[in-house]
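First the structure, then my questions, so here it is.
Note that this complex is displayed minus one protein chain, with the remaining chains in position.
Take a look at chain A:
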Amino acid sequence: MRVDIHTIFPLRRARVHEVYGPSSMSFAAMAAAGACLWIRESWHSDTITPQGLLPIFDPARLLLARPKDQTDALAVAEEVLKDGALPFVVIEITRPLNLREGRRLQLAAKAGGSTGLCIIPEGMGSNAAETRWHAAPIFDTQSEDSTLMRWEIKKNKSGTCGAWNVRWDQKTRRVHVVSPVGERPGSARTSG
């Protein structure tokens, strides 16, 4: 049975989710699509560009936090999730969260009603995450659309898993599911 993506995406509110894979930044931007705080440790040399963000949402609504290490990053994330003034928080994780840290983020999100999304390196997921996604770009043979991606939900605490080929529609500013899994070129290979 196929799960409809709209039951899962937009991500469930007041929970912390996880995403990994080469397209995780796009995934995060598309999941936030509005006022959002992006927590990124200050030693990262690459930057997010507002122009790249422009098709997804207005970069003026993005705030960046540059803590010096992950301890600070998690403290900031907890504070912001608990406060609830910003509806969405993206946290870039560089070392695996332990059980306590994952649970604290989850509790903070529940208290404040904000949604959290951790961008994790592959295999560093925490047990407390509500959902875990894998996002990867795929090559589109038909059209010159540069946003075709394959999103796969690897873990779901309150539902089943599934995989979708999606693209970002710039005009309506929302995610469109392209066609069923396995019927598109590329998707069969990546899912296999």
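Basically, contacts are C-beta pairs under 8 Å (C-beta built on N, C-alpha and C of every residue); 3 or more make two chains touch, one makes a residue touch a chain; residues count from 1.
The criterion applied here is as follows: contacts and distances are computed from a predicted model.
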Name of the absent chain as recorded in UniProt (options "DNA-directed DNA polymerase", "Formate dehydrogenase gamma subunit", "ABC transporter ATP-binding protein" or "Cytochrome c oxidase subunit 3 family protein"): "DNA-directed DNA polymerase"
Residue of A:31, A:62 or A:153 in touch with the missing chain, whole complex considered: A:62
Missing-chain contacts mapped onto chain A: 22-26, 29, 42, 45-55, 58-68, 72, 75-76, 79-80, 83, 85-86, 136-141, 144, 146, 186, 190
